[in-house]
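One protein chain is absent from this view; the other protein chains keep their places.
== chain A ==
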Amino acid sequence: MKRLGPDDDPDRLYTVTGGRSRSADDRTLDLVTLIVSECDPTPGMQSEHARILTMCRRPLAVVEVAAELRMPVSVVRILLSDLLDRGQVTARHPRTPATAQLPAADLLKEVLDALHRL
């Protein structure tokens, strides 16, 4: 892991999120929730927000946004919920059951077909 470089010290992460440690949407943004930009970055926007809007022109999972920004997932969830609150991005949530419940057989069949094609 090399998330925290000289420019990414914990204090900076604190600043990026305005000191918040969690948001209302915290629980609803899964690692693989796909984020899509609904607008372009605007001048004066917080730089992390601008970067997210640029990288999510095509759908991108929360975990990919975190990797690109080199920030912990929990911090990225907060940044994303800001953008969601303002309607600047939308979230496409996973449709698999969140509990210990097996997904539908037809979805698994699709996954199997894709793996065989790989």
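By definition in this document, a residue touches a chain if its C-beta (ideal position, glycine included) is under 8 Å from a C-beta of that chain, and two chains touch if they have at least 3 such contacts; residues count from 1.
Just so it is clear, contacts and distances are computed from a predicted model.
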UniProt protein name of the chain not shown, from "Oligopeptide transport system permease protein AppB", "Threonine/serine exporter family protein", "Cation acetate symporter" or "ATP-binding protein": "ATP-binding protein"
Omitted-chain contact residue, chosen from A:Leu53, A:Val75 or A:Val89: A:Val75
Residue numbers in chain A that touch the chain omitted from display: 1-5, 10-11, 13-14, 21, 30-34, 55, 58-61, 63-64, 66-70, 72-75, 92, 94-100, 102-105, 107-112, 114-116, 118
